[in-house]
Structure formats: structure tokens, C-alpha cells
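Can you keep this structure in mind? I'll have questions shortly.
All protein chains of the complex are present and in place, except for one that has been dropped.
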Amino acid sequence: MEGDTLATMPAIVLSLSCPDRPGIVHSVTGVLASAGGNILESQQYGDIDTGQFFLRIEAEIPGTIGDLREPVDELADRFQGRIELAEKDRPLKTIIMASTTSHCLTDLLYEQRMGRLPIEVARVVSNHDKLRPIADFYEAPYTHIPFVKERREEAEAQLMEIVDETGAELIVLARYMQVLSPQLCKRMAGSIINIHHSFLPSFKGARPYQQAHDRGVKLIGATAHYVTEDLDEGPIIEQDVERVSHALSAPDLQAIGEDVERRVLARAVRWHAEDRVLRNGQRTVVFP
Amino acid sequence: MEGDTLATMPAIVLSLSCPDRPGIVHSVTGVLASAGGNILESQQYGDIDTGQFFLRIEAEIPGTIGDLREPVDELADRFQGRIELAEKDRPLKTIIMASTTSHCLTDLLYEQRMGRLPIEVARVVSNHDKLRPIADFYEAPYTHIPFVKERREEAEAQLMEIVDETGAELIVLARYMQVLSPQLCKRMAGSIINIHHSFLPSFKGARPYQQAHDRGVKLIGATAHYVTEDLDEGPIIEQDVERVSHALSAPDLQAIGEDVERRVLARAVRWHAEDRVLRNGQRTVVFP
Amino acid sequence: MEGDTLATMPAIVLSLSCPDRPGIVHSVTGVLASAGGNILESQQYGDIDTGQFFLRIEAEIPGTIGDLREPVDELADRFQGRIELAEKDRPLKTIIMASTTSHCLTDLLYEQRMGRLPIEVARVVSNHDKLRPIADFYEAPYTHIPFVKERREEAEAQLMEIVDETGAELIVLARYMQVLSPQLCKRMAGSIINIHHSFLPSFKGARPYQQAHDRGVKLIGATAHYVTEDLDEGPIIEQDVERVSHALSAPDLQAIGEDVERRVLARAVRWHAEDRVLRNGQRTVVFP
Partner (left out) sequence: MEGDTLATMPAIVLSLSCPDRPGIVHSVTGVLASAGGNILESQQYGDIDTGQFFLRIEAEIPGTIGDLREPVDELADRFQGRIELAEKDRPLKTIIMASTTSHCLTDLLYEQRMGRLPIEVARVVSNHDKLRPIADFYEAPYTHIPFVKERREEAEAQLMEIVDETGAELIVLARYMQVLSPQLCKRMAGSIINIHHSFLPSFKGARPYQQAHDRGVKLIGATAHYVTEDLDEGPIIEQDVERVSHALSAPDLQAIGEDVERRVLARAVRWHAEDRVLRNGQRTVVFP
């Protein structure tokens, strides 16, 4: 049934982006119908400006996801687009990177533990050793990669090794205060999420809460975005704000801001892991 | 194209609710594809608790909406459900009822004038004459129906006459302070929207801002809902809140609350007029 | 009584800013106590970064505001600061300037009419004639000053004449799309409020909703600020945001944004007119 859940059937997520033209939805639902599938959830969006079409469908299928590969590949060819197929709720292998502030790391580990974040924490990587006890508590393996300027390449090589070894599909920068190399950004394009501690595009760069304080803004916020080589300019996934007053110091703003950061980052990671975020040039399509 | 707009093609909105079963989306998109239609927007929801399935599709079609009636009726039969077809952006004939406070009436007339509310204000009806100048300014016909307890039936008969005469499809109670008769509620079931000046189910009944003040709540809100015979219990369409402090008097709460009311009501009316609100028992499905 | 209201006593607002030092509050409350005054509301803030102290007191006094002038001037001398005295709820003579979009003008006139905005609309000034019917409806005098580039000085001279003639104490730029001359900005420094249609400092300059759309932000906002010669850089009074999604076009963002604008501007004007906004360098202290 279109919206029902039979416990015995596996569920899949199909996400498509392609140039817009007639008949896409009918064709895709046709493939699912032929396979005996039932649509659970479906969202779509056609961007008039760019002519791109986006579709996300959750469906139950009687067989395995493999049965769909061939007809789905044919569809991708026909519509000259990209179609991804994934098992629903399959935990995404994830590396969480952090430096010394713990609020985002703690929150991600907690949400994962509570079963609300479909990720598997393959590794926590930090350029410090300070947050190890938190990882230990949540039984997440922790690797300390000291980051010394002269040996930056070495550090990045070690990180890439961890990516290979764990088969990581996602890197979350949970207040990791180092810039990743362009090579890593390229290699993991669309698979690195950063939390920026401001309401971008306001207050790019360093010390955003001090900047926000100096400008006297009345709301502060946070932005989760994909990392590109262009610092703080990657596609935005999610943003939120909190009201502040003149009486708050820059550290006060930071305390409030950190609570916004962890909420925004957790939402962005969950939506990404559930294949709810599709790229649309420098923007994102989010089907929450 | 699925998401594109060709100026020459009329657009339609199809909304469906029926018992859930496999193949609904594929069948509906099939009818549209056969008619040469292009899907612009599509949203669906399957309620696991009730087993009902809901679908809303915006599509362009090369011909007229009449061409779709027959195949759509067949679908409705097959799936034992309800399918509504409507021209997109066709202004809904609407009666706005108000008493003496003007904020909701003013806002609806303003939004309609600005082209953001697909309604045609067939009549403003009030049990007072106070708001006539506002209706005049927006060139909306105004009828004053005095409401005297002993002649209540007469007043309602006059209102029903206006409904017939104007062919009104929607009645908006924009802070209309009289209770409609069960007969009228029944006759226009699902087509009367009320704004209640509280965050329902809190503070039902009279003087909600005074009640909110007495209880010392820290947020006040408003609720737009369909009117049923069961006062303040109809399906909720939209709600919103605003933060308040201990220092505010009941009249202060009212001033802030009225701003919430007009926003909430305008959103509810727009979503209804765009066929974005579907009934699901005592609840609503909103595809915003 | 400190918090009570005796109908027969006039109420005043005292607002002070001066270098911080011990005993300020005790001295000020002493002057009020000597005059038989009762404090109704009091807020203060000491800025550790700048060493400035800010105080706002509402009080009832048995005599007239004139009786307080001398002791208050002495206080200002002693503390080398600024103290303003004003009758509470005295309507501030205000010029509202607008161009062709009506939402902010309509809202200000409506709020003023409802008794929620302690201003007297001395004149509506516009570089177009389009909004005259709205001003007429609210019985506000309207002056059309065409703005031609070559005769800009002439237009500004006409505006200054209106300022003189009406004794205007506040100019509100309610989506007025022309830049005021540096001379006017200087002359009315701290008395011109503008609504900027973005969440500053994001999206300064022209077409902010298009900019916001292109950047793919998930919230859009508005900023009310004092006008200085430095465009879009004046001290911020109030800001607010609304959530948006990828599916909204730039015009959709604009429609939502305009609702935020009018709320933010109305709040800023009310707080200013109630002497709740004090200047703190490039920032504001707001005692709401």
C-alpha cells in the first residue's frame, strides 16, 4: 500500500535529479510498480530557474534493492540524470571530526545512541586528545591526529587512511577548527558537512560571535553546509537562529550559539543520512 | 516537463484521499500522462494509524479540466475515495464575517488585493456596521446583518441567502463573535474557517487572553481551524505563537496575539484556497 | 507606589547614558523621590567593554515635567552624560516616507490608528503618488515629492521644509527607495529609522531577496536600523526571521519577507517612540 508499512518488506530510498521533462514521475513509479513496490513517501521539486527536476521516493519492495538496479540505471540513462538507490535506515558510515569544544560531538553521539541518527560512528578524529572520554563513553573509536603546520600533509594522509580503512561515506566537522585540504574536499565532495557558527553569509571567517556582538545583531544563528574548496561558501543545508539582547557579552552569545549549532548540525546530518538533501548547483533541495 | 511552466497551458490541482493500497500514484500519474499533462508539484502522505492515503498534484494539461473528469471519476471509483479537481489559482468565492475588531479583516483584504490570496471577496458580512469603511476602501460589498437573539433564525436565513446568491464556497470567520447554527455548520462543512485567539486546546471559550494572563503562560498563540458543530474542536489547520513576559497585561497580550491571529488566519485561508488542506478525520493533512 | 498608576498623575520617561561610576541609580531615584515621584518601570545596563551606563525609568510625578528639568540637568552635569526627559505616551511627530510598496506604510498607519503606536503621523511623503489612497483612508496628509536625479537638491529642500513646518521628530523610511543626503542624515541623526529587507549584515545593497534566493538560505529576515551616512551600517534596533524552503522563488521570499519587514519596523518605531532605544556607539541598547 502506498503509505503502509509491512514489517517483512525492506524499504528503499530512491533519489533522482535530472533535466526536467514530461513523464519522469510516471516512469519512476512505473519501475517501482513493476517490482511490486509500494510508495511510502514521495517529494519532488522542479527548479524553474535551472530546469532541474528533483525527486525522492521511499518505497517498500518485496525483493532486494539489487533487483531495482538495472531498471533504475536505464531510467538514469533515459533521463540523463543521477539516480541513487539506498536501503532506508541503513546506518551511514561516518567520521566525526572535532577539536576541543564538545557540544556538537556530544550531541551527535547522544542522538546516534538514542536511535535518532541513522549513522554508524566509524571513528572520532581530533587534532587534540581532550574529547577522548566522551568518545569512550559512547564506545566510539577515537584517533588523535596531531596537527602540526609543517607536517600537515602527513596528518591528512593519516586521515585519508582512516577514510579508506573504515569505508567512511560521510565526514562531519563538529567544530573541527582546521581547514581540510582541497584534495580531500574534492575527493569527498558532497560528503563533508560543516557547522559554521554564524548565520551565513553573515560573519564569515574567524570569531563570528565577537563579530556579531560588535555589529549589535538581535539574533544569532548557525549554518550547516557542505564543504567545498571555497571556505564558508558551500551549499547550505540548514540554518536556525536564537534571539539575543544588548546585555549579552560575546561569550554569552557563544553559549547560546552553541546550543543552536548542535541542533542545526544534528538536523543536517540526519537529513543527509536519510538522503533528504539533494544538490542543486550552489544550493540544496531539502525534503525534510 | 515535470516542474516547468508553459504559459499557454492551464494548470490544475488534483487532490485525493482514499484507503491506502498499492499503485495509486502510478495510476493517477498515468491518467495525467495520458492527457499529456506535466506534473508541477506533488505531495503525498499515508497515515499508518487510519490507513488513509492523501495526494495532491499540481499539473499542466494541454486541454481543459473537463477532459480529465471522466478518467478521474473512474479512478475515484476504483480506489473508493474522493478526488477533487480544480483550476489552479482560480479565486475561491469567499464570504468574510467579522464583528468589531478589524485586524483580521484588514489583513485578508490587503493580502487579496496584493494578489497573494486566491480568493474573491464575494461579501463582507458583519453583525455591526463599524467595519464598513474598510470594506469600502477595498471595494468589497458589505452587508450588515444585525444579530438579535430573538431573531437569530432570521439573521441566519439572510446569511444563507447571501451564500446562495454569491455562490460562496468558503466562509471565513475573521473574529466573528457569534456562534453559527448547527445547520449552517453542517451545510458548509469543511468550508468554514475560524480563527481562535488561543493556542488550542488551551484556553477554549471566552476571554482567552485573560485566561492566558491568569495562568502565567510564556507564549501566546492562535489557531485557525475548520468549524464543526463542536465549538473550538474542529480540525486544526494552522497555529503559531509569540513569546510574552510577566510584565504584559491582558490587553498587551491581546495586541501581540492579534498580530499572530492575522498571520495564522491568512496562511490557513491561502492553503485552503490552494487546495492544500485535506481532511483526515479530526485532523488535517497540510501540504504547504 | 513604585509600580502603581494613579490616574491623576502624569507619567514621564527619563533616559540616561553616561560613563559608568558608583551611585548613579541612587542619585537619579533620589531626584525622583524628592519630587514625590513613583517609579513605574526601570531598566539599566552597564557595558563593560565601553564603560558606558544606560538607564531608563518610567515614573509618575505629582507636578509637571518642568519641575524636574533643573535637578535633572544638574545630574547630567555631575555624571557628564545625557539625560532625556519626555512625557510618557506623548505622540511623537513623525514623517513616514514610502515609495510604491504599501505593506509597511499600511501597517504603521493601522497600528497608529489602533492606539498601539505613540506617534502622530505629521505627513506621509512619497516620491510617487501611488500610495495616496491609503494615506487618505487613514486621514494622514500626503505629499508627493517627485524625485528626479537632476533636481535632487530641490526635492530634499522640500522635504526639509516639511520637517521644519511639521516639527517632525522622527522620519520612518517605510520602504522608501531613495538614499537621503548626508546633510539630512546628519541633521536628523538618531531620528531616522529604516527597514532593510534582509537580515543584516547579510545581503546589503539591492535586491536582497534575489541574493538570498541565490545563496540558498533557509531563513530570511528583516532589519530595522537607524540611518547613518554609511548605508546599511547604522545601529540595528530590531531583527526577525522566517523559515523558508528551497521550493520558494525569489518573489515568494519577498512576500514572506514583507510580512517580517512590517512587524520588525512597527516594533522598532514603537520602541523608539517610547524612548526604549538608546545609542551605544554603533550598537543600540533596547529596553523592550
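Read from first to last, the chains carry the letters A, B and C; within each, the first residue is number 1.
In this text, contacts are C-beta pairs under 8 Å (C-beta built on N, C-alpha and C of every residue); 3 or more make two chains touch, one makes a residue touch a chain.
If you're wondering where the values come from, they're calculated on a predicted model, not measured in any experiment.
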Query raised in the report: Any idea which chains on screen the missing one touches?
Result: A, B, C
Query raised in the report: Which of A:R69, A:R116, A:R152 or A:R187 touches the chain that is not shown?
Result: A:R116
Query raised in the report: Of the residues in subunit C, which ones touch the absent chain?
Result: 1-5, 20-26, 29-30, 32-33, 36-48, 51, 53, 243
Requested in this report: Quickly run down the residues of subunit A that touch the omitted chain.
Outcome: 41, 103, 106, 110, 114, 116, 133, 137, 247, 255, 259, 263
Requested in this report: Determine and list the subunit B residues touching the chain excluded from the picture.
Outcome: 45, 48-49, 199-203, 214-219, 221, 235-241, 245-247, 249, 280, 282-286
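Assume only the chains that are shown with their structure count from here on.
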Query raised in the report: Taking all residue numbers at the subunit A to subunit C contact, is the shared part over half or under half, that is, same or different?
Result: same
Query raised in the report: Expressed in ° and rounded to a multiple of 5, what is the rotation angle of the C-alpha superposition of subunit A on subunit B?
Result: 180
Query - Rounded Å distance between subunit A and subunit B, as computed from the means of their C-alpha atoms - result: 36
Query raised in the report: Counting only residues that touch at least 2 other chains, which ones in subunit A make the list?
Result: 45, 48
